[in-house]
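Heads up, one of the protein chains got dropped from this complex, but the rest are sitting where they should.
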Amino acid sequence: MPLLALQNLTIALPPHADRPLAVDDVSLQIGRNEIACIVGESGSGKSLTAHAVMGLLPRGVTITGGHILFQDIDLLKESADAMRRRRGPDIAMIFQDPMAALNPVMTVGHQVAEQIRAHRAISEHPALKQAQELLEQMGLKDAGRLLKAYPHQLSGGQRQRVMIAMALSLSPKLLIADEPTTALDVTTQAQILKLIKRLQAEREMSVLFISHDFGVVADMADQVAVMRHGRIVESGATRDVLGNPSHSYTRALLAAVPRGESHLPPPPDSEALVRVSGLTKRFRRGGLFSRPPAVTAVDQVALTLKRGETLGVVGESGSGKSTLARCVIRLLDPDAGEVLLDGVDIAHLKERALRPLRRRIQMVFQDPFSSLNPRQTVGDIITAGPRILGEDARQARARATDILSLVGLNPQTMDRFPHEFSGGQRQRIGLARALMLRPDVLIADEPVSALDVTVQAQVLKLLDDVRRQMNLAMLFITHDMRVAAEVCHRVMVMRQGKVVEEGPTRDIFAAPASEYTKALLAAIPGRGRTSNRPIP
Amino acid sequence: MNFARRFFARPTAVFGFAVFLVIVLIALAAPLLFARGPLSIIGMPLLPPGSPGLLAGSDVIGRDMAVGLAYGARISLLVGIASTCCAVGIGVLLGAIAGYYGGVVDDLLMRVTEFFQIIPAFVLLMVLVAFLQPSLTSAVIGIALITWPQVARVVRGQFLSLRSREFVEAARVIGMGDAQIIFTQILPNALPPIVVVSSMMVGNAILTESALSFLGLGDPNLMSWGSMIGGSRVAMWVAWWTTVLPGLCIVVTVLALNFIGDGLNDALNPRRRG
Partner (left out) sequence: MKFSYIAMRLVKTVLVTVAVVLLSFFLIRLAPGDAATVMAGQTGYGDEAYMQSLRAEYGLDQPMPVQLWRYVEKVAQGDLGISYVRRQPVAEIILERLPNTLLLDAFALLVAAAGGIWLGGMAARHPGSAGDSAVTVLAMLFYAVPQFWLGMMMVLVFAGWLHLLPPFGIETMGADFTGLARLGDVAQHMILPGMTLALYFLASYARLTRAAMIDVADQDFVKTARAKGLTERQVARRHILRNALIPLVTYAGLQASILVGGSVLVENVFSWPGIGTLAFQAVQARDNPLLLGIFIITAILVSLFNLLTDIAYSVVDPRVELGQ
């Protein structure tokens, strides 16, 4: 008898949603003492499936058919109060963003103790004592002090450990983990995944793990189900599904996962186009009264960039990689150092002197939603740059037609507004805006991190094609080593504002010199296993 | 247009718009309808509404209430709209500068607006108007002076958040100048909350003006709804219409403006994306 069985589960969305059903006739079994993963892209219904098991669907979302059997009892027939009493002791859940999932005005200790006291008749003090033991089991040091801390005083990894401690405090039989590491840095992600795996084995519980990342799935799952548009397209033992996928969608998904190994031909040899040296940027905060010490976001960074070459800048959050990009393109004013573009130092030019040179360095931004002005048409957005340089409106539009085709968009869409496009299409529009100015250098700041994996692969390929066709020098900012391997000739690893290590991608991946790079590479989810995936 | 359809989809917005239109028409037509003006005495005092020739009765010294109410609309709307225009002008300018450039200018502006939030604005207004001598101008100046920080805060907040949006960064990257960024990129996106706040501010200014006039700090040569109520306090017990009618006029006008503001809010910020 499985611990949990979903039978023909169907979940309807509110009347005005973009589709009628979020989950369509889904059946799934989770045995005792195993980790089952549901993997899928955004909108696949994987998260709502998990919430349905917990009895925590958002307002307006309703279950219209099927059964959820937990130890052979249909949870959908349980009263609200009976279901409530199961949350914690029987089934517990952790969420994607631990900062948002913890109450900001309650101490960590009280939040964990509250979970215990909601179902056990014990008083505050012993509950806090149990909470402390739990935090220690989660590998948190100084647990006594942490009990009195508020969530904002903790790091992302600590917060997720607190969430896990809370979820496991009543020894549930099933833990539901909804993308529990998506908001975390890659090294922290590796630690949390390991922790969940260890706890699962120790406590012999079952885990329902929701993820969009095949690497994570490969590391975690015993069983896997692939979801798309609310349906399960394929399921089975992880090794079978990943090693020998039967459904075309699974194959496409797997093919889109970056391999984490470099296969680019070397770039044409040429003079360096961009030379950065000693670049430093400090941030100071505070107004008239308070002056906390400055933070050095970028510290004495040097780099060179040739035509036709892509340099990847890789680092976790807070490494200064985005600040570096913004200093090079002069969205920020560096405090020290130089940025030579064809021998001209643009690091300290006044805005007026800089403006004619801006054309030569362009940028593709991270967020497909906020990088396009919602009140302008695509045509206006991408022809604004040439118009500023004095290009005739008709000519600019004619060129825009070509550029839109180049980035794979229908030129007829020029009179539409950004909200009519998908995330991937918007990134193409952003690229078109940059290319309209015939730049020499293209800076791509996490251009695919907001995209689903299949779209991500397409946009990466497009960027690489454009780089080759236009002989661009590309500075590629990313947090994802796998993505960097896909498109970068050379990689520069940054940490806390400093360059840790730099070299050809192949060399860095094969023989990293620094401990930090080694840790980063080791933390790549699914490493080692992805090598036996089929190549389409 | 899409916007108009969304606005008029709300019954309250339709009601507000219609009522406001009627009040504006009455205000504009008052001198044509009642050439004698609101201050002339036409008969016995305290005649009830419906007396011959007196739609709304007469007041404590025998002036036609209906004429007073029509002329009062002129004062209310004039003060409400003029003071809001001044306040919005100053507030948008300073808020935009502070939000866009940040730094010391921003710090300074924030301290000034905080100061205006903390001090009792109405008492300051009383002092101002009393010292400047009560008149239409001093009411407009005074109300604008105590309300512009509200607009400045909203505009500053909008500019501050929009300034760091990626599409504004993209505009800088393609070589756009500050003025063009402000007018083509930021302002169109910052406009909705400014419009909403402004429509609410007209209503509030009308309330403030009526309070000033009620306390005898209105222009002594003009008839306003507030001064009609203030002047009829002695007759409150014997002639309800002298206080009730001008008060209702204020309520209806302000309510209409708030309904319009709510409608604009919904029409300009559709909750569903796209």
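Note that the chains take the letters A and B in the order they are written out, and that residue 1 is the start of every chain.
Everything below uses one rule, namely that contacts are C-beta pairs under 8 Å (C-beta built on N, C-alpha and C of every residue); 3 or more make two chains touch, one makes a residue touch a chain.
Just so it is clear, the model here is predicted, and its values are computed rather than measured.
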Exercise. With respect to the chain omitted from the figure, which of A:40, A:66 or A:88 is a touching residue?
Worked result: A:88
Problem set entry | Hidden partner chain, touching residue among A:64, A:103, A:410 or A:514 | A:103
Problem set entry | Hidden partner chain, residues of chain B it touches | 115, 117-124, 126-128, 130-133, 203, 207, 210-211, 214-217, 226, 229, 233, 236-237, 240, 243-244, 247, 250-251, 254-255, 258-259, 262
Problem set entry | Positions on chain A contacted by the hidden chain, ascending | 54, 56, 84-89, 92-93, 95, 97, 100-106, 114-115, 118-119, 150, 152, 163, 166-167, 286-287, 289-290
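Convention: only the chains that are shown with their structure count from here on.
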For this session: Mind checking the centre-to-centre distance between chain A and chain B? Centres are C-alpha means, answer in whole Å.
Result: 47
For this session: State the interface residues of chain B toward chain A in the complex, per the touch definition above.
Result: 107, 110-111, 165-167, 169-177, 180, 184-185, 188-189, 272-274
Exercise. Across the complex, what residues on chain A touch chain B?
Worked result: 16, 287-288, 326, 329, 331, 355-356, 358-359, 361-363, 365-367, 370-376, 384-385, 388-389, 419-420, 430, 433-434, 437
